Every structure is written in structure tokens, then in C-alpha cells.
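Below is one structure. I have some questions about it.
Only a single protein chain was left out; the remaining protein chains are all shown in position.
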Amino acid sequence: MLTALLVMTGIAVALGAALGYASIRFKVEGDPLVEKIDAILPQTQCGQCGYPGCKPYAQAISNGEADINQCPPGGEEGIRKLADLLGREFKPLSEEHGAEKAKSVAAINEQSCIGCTLCIQACPVDAIVGAAKQMHTVVTPLCTGCELCVAPCPVDCITMVPLAETIETWKWKYPVHELRSAA
Amino acid sequence: MTSARYSAARTSLRTAGIMVVFTIAFTALMSQTYRMTRPQIEASAQDEKMRLINDVLPPGTYDNVLLDDFVAVGPIPQLGLDQGARIYRARLADAPVALVLEAAAPDGYAGKIQLVIAVNADGRLGGVRVTGHKETPGLGDYIDPKKDRNKSQPWIDQFTGVSLADVGPAQWKVKRDSGLFGYRVGATISARAVTNATGRALEYATANRDALFGAPNGGRI
Amino acid sequence: MIARLFNFRGGVKPESHKNESSTTPIAPVVLPPRLVIPLRQGARSAARCVVEVGQKVRKGERIGEGEGFLGTAVHASTSGTIIEIAPYPMAHASSLDTLSVVIEPDGADEWIEHGPFDLRSVPRDAVLKYLRDQGIVGLGGATFPTHIKLGNGRDIDTLVVNGAECEPWITCDDRLMRERAAEILSGVTILRELIGAARVLVGIEDNKPEAIAAMRESAAALSEPIEIVPVPTLYPAGGEKQLIRVLTGIEIAHGKLGTEFGVQCFNVGTAYAVHRAIRHGEPLISRVVTLTGNVEHPGNHEVLIGTPVESLLPLARPKSGTDRYLTGGPMMGIALGNLSVPTTKGSNCVIAASRALFPPPPPELPCIRCGSCARACPASLQPFELYWFSRAKNFGKAQEYHLFDCIECGCCAFVCPSHIPLVDYFRFSKSEIWAREREVTAADQARDRFEFRNFRQEREKDEKAAKLAAKAAETRAKLSDTAGGDAVADEDPKKALIAAALARAKQQKAAVAQATAEAPGGDAPATTDASREKAKLEGSDATS
Amino acid sequence: MIHSPYIRKPASVQSVMLAVLLALLPGIAAYVWQVAAVVVVNLLIATVTALAAEAMMLAARKRPIAPALSDLSAVVTAWLVVLCFPPILPWWVTVLGVLIAIVAVKHLYGGLGQNPFNPAMVAYCAMIVAFPSLMSQWPPAGQLDFQTQLDLVLGSARQLDAITGATALDALRTGLRGGGASVETVLLQPDAFGVLGGRGWEWLPLGYLAGGLYLLARRIVTWHMPVAFLAALALISAVFWLANPAQFAPPWFHLATGGAMLAAFFIVTDPISGATTPRGKLIFAAGIAVIAYLIRVFGAFPEGIAFAVLLMNICVPVIDMKTQPPVFGHRGGRP
Amino acid sequence: MSSYIFVVIGAVLVNNVVFVRILGLCPFMGVSKKLETAIGMGAATTFVLTLASGTSYLIDHYLLQPNDLAYLRTLSFIVVIAAIVQLTELVIQKTSPLLHQVLGIYLPLITTNCAVLGVPLLNVALDHNLLESLLFGFGSSIGFTLALILFAGIRERLDGADVPAPFKGTAIAMITAGFMSLAFMGFAGLDRFQ
Partner (left out) sequence: MNLRTFRETAWNGLWKQNTGLVQLLGLCPILAVSTSVVNAVSLGLATVVVMAVSSFAVASLRNFIPYEIRIPVFVLIIAALTTVVDLAFNAYLHDLYLVLGIFIPLIVTNCIVLARVEAYAAKNDPVSSTVDGVMMGLGLVCVLAVLGGIRELVGNGTLLSGIEMIVPGTSPILVFDEDYPGFLLGILPPGAFFALGCLIALSNWLRSRAGARKAARPAAADEPAAASAQP
């Protein structure tokens, strides 16, 4: 009995001390995980995930506050990548955060634009140019299609137009004439 | 930094303290349990042994306290023992009845097969039991009567009552090796191993019978 | 004499079917009723239109300026009136539209004035610019700008001229070499001069003895280090990399340029075009096209760039049973989505396909990893692995297995016992990967701009904080006499401003006669304080 | 929409598999003529079972049945199962084996072309592990008349030891294990062993060899695997034999007995579960030979080939990954 | 000498810790989806397990057995292992961040890899001496790593396969593991002649 206690206590003391000390001595510093996650997110900055932009969402994921299936623009694929990165199981996009849709960009109807600059305020990537009371235009290549500018426009002159397919952006389709659906 | 060190030292002390408390508590718990269960454990170990011995040597046939009447033997290759063991001596009114010895068949299908063998004073096999083996369940494990599907006459019982007089070393083999003893097709190896080991043990026992019985209690050979 | 020929792994031997079209001489140009000249000649770049509808153009007049690094000029291939400048489908796997200039020929076919270009009198760059403005691109199929391939004219020792024409059915280069060997070689001489190569190797598959003979003959006439080398007939010996390998033993990896290894490769047609451009000052407005397959009169024709396929077909008279038309050859080409597409500088043939000649593939079976494809692959790839990962959309893995070294020659699909459209899987993977790369760059850009904006907003906030205090009182005063609403006076002034803005908006809307839906969320902007401040400032100068 | 290439070589999975079946015929002929005609019955049973199982699985998975059945790969599997099994097994063992091969190994992985393990060999291993005694009963060549064979297969009473002679491999193993006997003494028992491993049996390897050469000629299998396999087997057995001729059998014995020849041309060469790169094929086949030898000589099983094949199947992905041939241009540019 | 070799061979192949002894399956199933992770886990386990075998032998042999404290084995072993794991992590984190990048995530998982406790216990059961314990621990972990890597290789190929829906994922992985252990049975008896 006594020896037992002594032996185990000995081990325990050594251990507890070592670990307790170590746990202070080498603290783990900020993890690069957030960067990795943020790299996967589409950077549409639309906030549909419930966070003000992709980076915050990435932060939230790595803190375990947010689930990985909240980013509609990222879509199935984004979720798969996240699942891979974090070693979690894949799960379909959660409805309440919206649905995946074809990428589109904002277009401002220049006639009715009153130049209130509210959309400029709203645009997370400064893709809208124009000064006060001049009509504004969207720099299409910069627009991420986040739709944040649509609501603020007091005269709703902003519409989202789907991107047209050009010979550069055209993609070969998945070969169709095959026997079995690929896994 | 120094302050960090300081606090580090303090925290580690605290955690160590807690760790110790827990350890002591649960170690106490364990050793208490151990205390309580130990007799029972030893008892059941004894029972185990006795049960096996009873299988090979009917309890009624002797009157001494078997487990207290033994000779300690060093490693005996012939018995397949690579460290010391005990050979128990059953006596009825001090007359030799049987030797109960442990043996091992090194060449089982999956390693050693432990045996306990009783050799009556007249050189006949009182019985053979497998005390430990790793043979394939369902195939090689018929050597253990508990697992033998043929409950009416387990394979192992074919040795009971046989003596070297009846079966010479030449035939002391399984049928497949042109011997006399049966085996189960598909698992010859196990059978072969047990048979040969039994044969060797019997030879040893018959050869050293008197020395074994004569030796002082608890003495060594 | 070069010491020995090398060989490349893999390759296949499909029936060549060259004799159908190679026997008759190249037929002269036939003017079509209208020409549709795409400003985009290849998938890479489009030219900027420099003409407008109604304008009269003469033959060889420039209608498109080369734009950007890979841009080359486009010319009117005959004289006539421009009746339309609009998107028209082009001969591309997508058969998507591209901006094209439609010319109605006036039949006069009158040239702009043009003459030989003295390349010795001008610096080299000028020559390259000239070639670019003459719209010279590779006619081997890649339509890659020749002036780019000519590079800086240094450290090239071997010029390879590609007369292999390994695709079955096609014979345009064959005929060209038989009939215009001298011109080709003069073009080759020019190219050699420009690129500064010590020697020229002309690779011709040994199933074209006449072409070889013709070229040898006129090569002998010149005192140039030009050598005509028959190469074994094995598809795809005409592949740039493969031909270079065969002739020089040099292997050019994917992403590497021939120039890094001191070789460059041009198609014979390209050489001919260069000759026309330099010696006669003619831009590239026509090329030789093979019309063959399931037709009455297979043969080769001089065809104006922009001639719609449908107006070519009568020249060859398709037989009944023709179910579709291929261009670019049966191994690598595409089936034409519709027949109104024009011939471009890259179109080398139009093949009338019938079920008899080109039976549809049997149903695809699973890959049995038999390895035939790997044995046939001239790039020494493992097509079945690429297929396995492409099928599973595991593009990362596919790239690990060198997807992008695949030249899409089609040998693997040609031999596959399971009839798997392997190349389609590879094309699919490639374009998916490219799309992803585009997305990633876009995302990175967005990230930077987003972060910059946040940073800027922080800064502005601080600055404004000061301004605001000053402005507040002033604004309130002004408000009372502009909007004048006592109701408004006590409540939040910004609201009033938005209301004003809204009013303006309403009028405008009416003006442009749009649906006058009540603009919702008049006070929505008031939610973010940033916009509030903005509104305030705005109101202030609105009224001052 | 169909894209290029628009022309294709006339080749099909069916023709490949058909060639394999044809190539098996000489071996089967020898089997019938010399050993046990009943193998034909087994082949029949197995073929029917295989096709039925395949059709069942396809139907269950709502996949088109006709093309998959007509590709004949299931028949190849079935035949190989039969040729690896002892000929006088009760019919249900054969059926069970084929079912395992087709259902568990082939279709659980999605059917033709996707199974990482060799179906026939899995069947063999599963069966010898499940029924070691049944699976080690090889009849002495040509001693049973067809009727007895049939009875045995169609499962009337079987008194085991009476009929089963140890195969060459088994006899040698038990001979040596039993102690005393040396290779010559065992090998010289004329009735178990003719010229080479098993009187009558020795014709089978010749048959398989003939078929194998046909496959090579048709370029359905490349030389790599058979050569590497046989060479490695000969090599390792030679090494042991030279080291101790009394304890270890000579190379030709190992080449001729057990599944060696069959395996060399028909089993190791399974394209689907085997390595695919040239170097990989050599490693794969040689590995099988070495492991098979070790199991034969030192292991618990009468025939090691099947296990060796599975063990190397496990390594295939890694082997393939590590032995990718250099891609065009990546060998370094200049000649 | 040769007996030592047999200890290793036996531990790696014949009695492979995963397929025959059936230990360490959770990580075997959990981190075998990708080859890199498998290699990382293998390396981490090898390191810890070898170390653990040694230390646990010492503890058992010099602390527990002399004092008849066999019943403290489980406790002392597991606690020591947990400590080794954590300290290893902290140390390599300090000394070689690169190694930590590779092994970092796996080390914590090791505590609940029952092979890490099972092997020391087996060491006791098979009464190995110190060297044997070390070799056995090393061999077992090599066996584990081998199994893990090969398995990962197959799984990477499998995710392209058209596996029936209910079997997708872990089910087919489990069955694949079954075939692998069937294959490993082929080694049965290869260690008999020690």
C-alpha cells in the first residue's frame, strides 16, 4: 500500500511538474490555420456566412465557433476543401445561409443612379467608382458579386447580371456518354 | 520573462500538487481493491489448477494435499519446459499413486501448447489436459476438450490409460505419421504436437518415477 | 546530313487516307457570296476592330489591329463592303460567338497597293512588327503568332520546319510542298535569317515521297543549310515536340520553349505565308484547306480566310450519309457545331464524316488498367491514372501525374479497349483547373482590396470624427430653411436628406420612364454609421 | 456530343478477356486429360455462378447488365478460381468461392476495373483459411474414375484420407516437417511425383505455359510480369537449394508445382489489381515470387502464391506511385 | 541474435499489430485518408511507441515487480505514455518546428491509440528483456506504420472507385482492411522457427 502510494506519487510529481511547467514554458502561439482556411474561402466578402467577410468566418471556423458549411459562394467544393483541411466529414451547405448560385456581377443602371455613393460605402472591395452626385459604375473585373450594394441603393438601380460565357472562360463539360456515374 | 518563469514555477507546483492528490486518492482506491480481491484471486488461481488436475486425476484417488507435495525441477527440455516447474505427487496412504507434471509442446500450429499430464504409478497415463494454447479456434482447438465438438469422446481422451508398454515410441505418433493416435484432418499439426509432447513426458515420468517420488518434499531435482 | 533520327515513345498508326485528296492540285480561290472574318483567329487573343459598318475595304486592307502581347492583325480577304460587325459563331469546340466582320465582296477583288518588304534595310524588330501587322500566325493549327516564336533572334541553332502532317486525311501541307516548294523554302530562308539559325531541318513523313522529292529538288537549287529529312510515319510525328525529338533528339518539357534548347519549329504553311508577306507584301488572307472524307471530289483548295464552310462544301460535293463535318483532323479536330462558321487561319481541313468512315464509339466501359494507353502515349504519361483522377474530379492528383504534359493527341483514346473518351476527361480537368486558377487570382485580388478598404475606413473614421463635430451645427441650421419641414427639424436630420435624395430619385425615374416602384428602405442606409456620416456631408454640400 | 479522336482501333475488353479464356484452354485440356476430368463440371458451375452473381449485383445497383456480362471478365475470374481450387471440392465450395470473388471483391468496389485485390486469389485465400482441410485435398493424378470424382463434387459421402494424396508441395512440406525425410527421399516417392512435381500434374504447367506464350504474342500481357515472376522464383529457390540441397527443393520443382505457371501468366498478370508501370510490374511480380516461396517453404499454407498476390496487391498503389516513368521532356532535354 | 531478428519480423509482419493483434485501429481508420497524414502518424507512433516500450519496461522491471505492484501496471504505463507524448510534442515544438509541422497534430491522438499501451503490456506478457522490448516496440510500430501507409495508398485510389452507396467511406475501408488482414495471414507460421 505505502510503496504503491510512494511509487505512483513519485511518478505523478515528476509528471505534473513537468507538464505544468511545460504548459507555461512553451505556449502555443497563434495558429496559421486561419490563413489556410481563409485561402480556401472565395473572398466574395458577402457576409452570407453570418460574419463580416471571409477572414472573420475563417477565424470563427478555426475557433470552432462556426461550422464549415456556411459559405454559399464557396459551394459544395469549398466545403469539401474545408472538410479535407480540418479532417472533418463533409456536410451539405446549410440552407439558412443561402444557396449556391452562378457567379454574377453588379451592373448600375446609369440613367437612374442618383450618385448617393451608398453603394460605394457598401462595396467591400471598392469595385464601384464615381463621386458624389455623379453616376457610378461597377468595375466589372473587380466585382465579386456579393450583392451588398444592391440593398443600400435608394433607387434600386443596381441589378445583378450573370457573367456571360466567353471563349476564354468556356469550360469542357464532364464527359457524358459513359456507362456509370463517376464516384 | 522572469515573472513568467516565476508564475510558471508556481503553476507547475500547483498542478503537481493536484496531480499528486488525485494520484494518491486513486492509487489508494486501487491498492484497496487489490487488498480485497487478492485472496479471491489466489483462490481462483488455485481452483483453476485443481480443476485441471482433477480432470487428469480423480480427486478420490489420493489423500495427500497434492499442491503441497511436490518436487521443484529445473528446466527440462524433454518436457519442453524452459524454466523451472513443479511436479506434484499424489499418494494414497503414502503409497505413490500418480505424478502430475506440466509439459509443453513447442511445435503447435501457433506456438507453445501447455499441457498438464498425470502419470499413474503403474506407468499408465492418468490423463492429459491442455492448459494453454493459441491454436486456431474451431480448427486446432479440439485438443482442448472444452472446445472439442465431439463431446462424447474428446480427442484428448484417447491417451487416458495408455502406457509405454502398450504403445512403443515407434508408434507414438499420429496416424498420418504412421503412428497409432488419431488426429483431425486439416489440423494435423496440433494433434502431432500434443501427441509427441505427451509421449516424451510419459517417457520422462516412467524413467525418473522413483527418483521423483523419493525426493524430499519441496526438494529440487 | 544529320547523323541519325531519334524516336519518341508511343504513337499510333491510324489509316492515313491521304491519297483521296492528295492527287489533285490545289484549286484556286472561289469567291463566296459573303465573308465572315472573325477578329479572333485563335482562342488566345482577339484583334481590335478598326473599321465600321458600311465602310468599303479593299483586299488585304487591315480590319483588325493586333492587341496585346499575342495580338496579330486581321485583314479583309477580298474587296467589298462591310455589311455587319457582330458576334458570329466560330470554329471552336464551344462554337460560341465571337466578334466578326462580315464583308460582302464586290467581285473586283482589288488589292491595296503592296510590294516586297526589304527586310535588310530595317532593324529586326521592325520586321517582326511587320509580320505581326501582316497577320502571320502559325498555320500548323496552333495559330500562335509567328513573330513571337521568332523571339530575340539569338541562341537558336536549329530551325525545324514541320511538314510532317501526321493527321490522317489532311493533305494541305503535302500539296503545298509539292506545288510551292520554292516559295516555302524562300520563306524558310527568311525565317532562318530572322531567327539566326545555323541549320534548317525540314521533317516530312515518309508517306509523302513526292513532297520530299519536290522539296529536295528546290532545296538543292538554294545554297542554304536546309536539309529535307524523311521521318517515319507515326502519329503524332507532326507534333512540335515529337518532331523536334525525332530530328534533334531534344525533348522539350511542357512549359518549356524550344528557344531554351536552341530549336524552333514552324509549319510549312507558315513559311509559305511568310514568303508571301515579305517578298510580295501580301498579308495572310488565304490558306490551303483540304476538303475530303465522304465527298465526291476530295481535294485541296486555296481558301480565303472568312469563307463560311457551307460555301466551301459545294466544291467537294458531300455524298449522302454525311452526318457531320470535322475540322482539324480526325485525331485532334472538332466537329463543327454549324456550317456557317468561317474558315480561320488555323483551319487546315474540312472532313465530311459518315457513320461508315467515322463510326460513333461503342459505349464506354470501365478502365481495366491494361496499359495500352500508356504504351501509346507520346508524352509517356499514364493516361489511365489521369483518367481515374479526372473522373473522380481529383484534379490535384491529376496534376501530380502531369496532366498538363498531355498534348491531347488522342492516341490513348484511339487504342483504349474500353472506348473511354480519355482526352475529353483530360480537357475537362484542364479547363476546370484553369477556371479554379482564375478564381484564386480573383479571390486574392478581392482579399487585398477588402483588407485595404477596411484599413482605409479605419483611417477615414478618425479623420471624419473631427470634421463631424464642426459640421453638425451648421447642417442643422441649413436644414431648417431648405427642407423647412418643422416635423423634420427635431428628428434625425439625415433621414430628411435621404428623403430629399429619394424625391430626386423619383423624378429621375419618372424621367427615364421606368417602373415607378416605391423605392424601399429609404432609411436602410441609416443603419451603418459610415453611410450616415456620408449622407450628412453630402447633404451639407448639397445645400451649400 | 462526341469529341476527337473520331477514329478508334478495333479493340474491346471482350476480345481481351476472350483471349485469356482461349489461352487457358491448353492447361484445362491437360487437366482433363491427365488429372481430373471433373474440372469441366467445376468450370461449368463456376461460370454459371459468376454470371448470375454479376447480373444480380448489376441489377441491384441499377446498372446496365448486358455490356458488363458480355465483357467476360467474370468468366475469367470464375475459371481461375476453379483452376486454383482442388478439383474434387464439393460443389458448394466452388460456388462460395466464386461468390466471394464476384460479389465481395469485385462489386463491392464498384465492379470491373475498380477492385484493388485479385478476386480469384481472395477467393482462394478465404477458402483455404475457412476450410483448410477441404482445400488441401488434391487428388493424385488420374487415379479416380470420373464417377467417383463426380460423386465427390456433387457431394455424396466423402471419406477423406482414402482418396487424397498429398500434393507435391504438401507432401514435401509434411515430409520435411515430420522430420527425418530429406528432399530426395520425398521427391523419389514415384507415385506422388513424376518427372516434376506430381505425376500427371506436370502436364498442367506446360499447358499454362503454352497459353501464356499466346497471351504474350497477342501483347495482352507484357513480358515484365511473367519473366520477373519466374526469374525471381527460380533465383530464390536456387539460392536456398544450393545452400542446403537436403532441406530445400530445386528450382525446377518450385517452377513446376503448385500454381507457379498458372500464376506467372494468368494471375500475376491481372491488369486491374496489379502494378501498371514497367518498373512497378517487375517489382510487383518479383515480390510475389519471393513471398510465395517463403510461405511455401516456411509458412503455414500449402500454397503461398495466392497470399503473395494479395500482399503485393496491397502495395500496388504505393509501387505505382513510386515508379512513375519519366514523362516526355522530364528526363532532361538534350539527347 | 537471430531470435532478435525474429522478434522484429514477427512484430512487423507475422503478428502485425493492426491486422493480427488488432490494436491501434482507431488511428488506422482515422488518419488513413491521405498518404501524407498516414506517414506523419506512422512516424509519430514509431517514435513514441519505441520510447514507451523502453520506459515501461524499466518501470515494470525496477519499480513495480520488485514491490509486487503488478496491478499498478496499467496506470503507471498509461500515465507515463501520456507524459512521453506531451513532452515529445513540446520538445520537438521547441527544437524542430518543421518536425512539429509534420507530427504536431498526431501526437495528441497517440494517447488513445491502444497499441501504445497494448505493446508494453504484451512486452510484459511475453516477458521480453529490455532489448527485446525495444525491438518489439519498434517492430510493432513499424508494422503499424507499414499497414497505415499501404492502407492510405489504397484508400486514395478507392475514392475514385464507384463503390455502392451504403459501402462508401468507412464501410469499404473496413472491408479493405479485412482483405489486408486476410493477406497478412499468409505470413502465418513464418516466425515459427525462432
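Think of it as A, B, C, D and E in the order they're written, each chain with its own count starting at 1.
Just so we're on the same page, a contact is a pair of C-beta atoms (placed from the backbone, for glycine too) under 8 Å apart; a residue touches a chain by one contact, two chains touch by 3 or more.
All figures in this text were calculated on a predicted structure; none of them were measured in a lab.
Q: So one chain is hidden, and I want to know which residue out of E:I9, E:L64, E:L148 or E:I172 touches that hidden chain in the complete assembly.
A: E:I172
Q: Tell me which stretches of chain D touch the chain missing from the display.
A: These residues of chain D touch the chain that is not shown: 104, 126, 129-132, 134.
Q: Residue by residue, what part of chain B touches the chain that was omitted?
A: 14-15, 18-19, 22-23, 26-27, 29-30, 33-34, 37, 40-41, 44-45, 47-48, 136-139, 149-150
Q: Contacts of chain E with the missing chain: which residues?
A: For chain E, the residues touching the absent chain are 19-26, 28-30, 71-75, 78-79, 82-83, 86, 111-114, 116-118, 121-122, 125, 165-175, 177-179, 181-182, 185.
In this text, only the chains that are shown with their structure count from here on.
Q: Which chain has its C-alpha centroid farthest away from the centroid of chain E?
A: Of all chains, C has its centre farthest from that of chain E.
Q: Pick out whichever of the two, C-D or C-E, is joined by more C-beta pairs in contact.
A: Answer to which pair has more contacts is C-D.
Q: Quick one: report the Å distance separating chain A from chain E, using the average Cα coordinate of each chain.
A: The mean C-alpha positions of chain A and chain E differ by 38 Å.
Q: Roughly how many whole angstrom separate the Cα centroids of chain A and chain C?
A: Averaging C-alpha atoms per chain gives centres 34 Å apart.
Q: Using the average of all C-alpha atoms in each chain as its centre, how far is it in Å between chain A and chain B?
A: The separation of the two C-alpha centroids amounts to 67 Å.
Q: Return the residues of chain D touching two or more other chains; collapse runs of consecutive numbers into ranges.
A: If we look for residues of chain D contacting two or more partner chains, we find 1-2, 67, 110-111, 114, 300.
Q: Hey, what residues on chain B touch two or more of the other chains?
A: Expected reply: 27, 30-31, 109.
Q: Please name which positions on chain C make contact with chain D in the complex.
A: Listed in rising order, the residues are 6, 8-9, 12, 14-15, 93, 168, 241, 245, 248-254, 256, 260-261, 326, 328-335, 353, 358, 360-363, 365-372, 374, 378-382, 384-385, 401-402, 405, 410, 413-419, 421, 423-424, 427.
Q: Once bound in the complex, which stretches of chain B touch chain D?
A: By the definition above, chain B touches chain D via 109, 139, 176-177, 184-189.
Q: Quick check on the complex: what are the chain E residues that touch chain B?
A: Contact set of chain E toward chain B: 71-72, 75, 188-189, 192.
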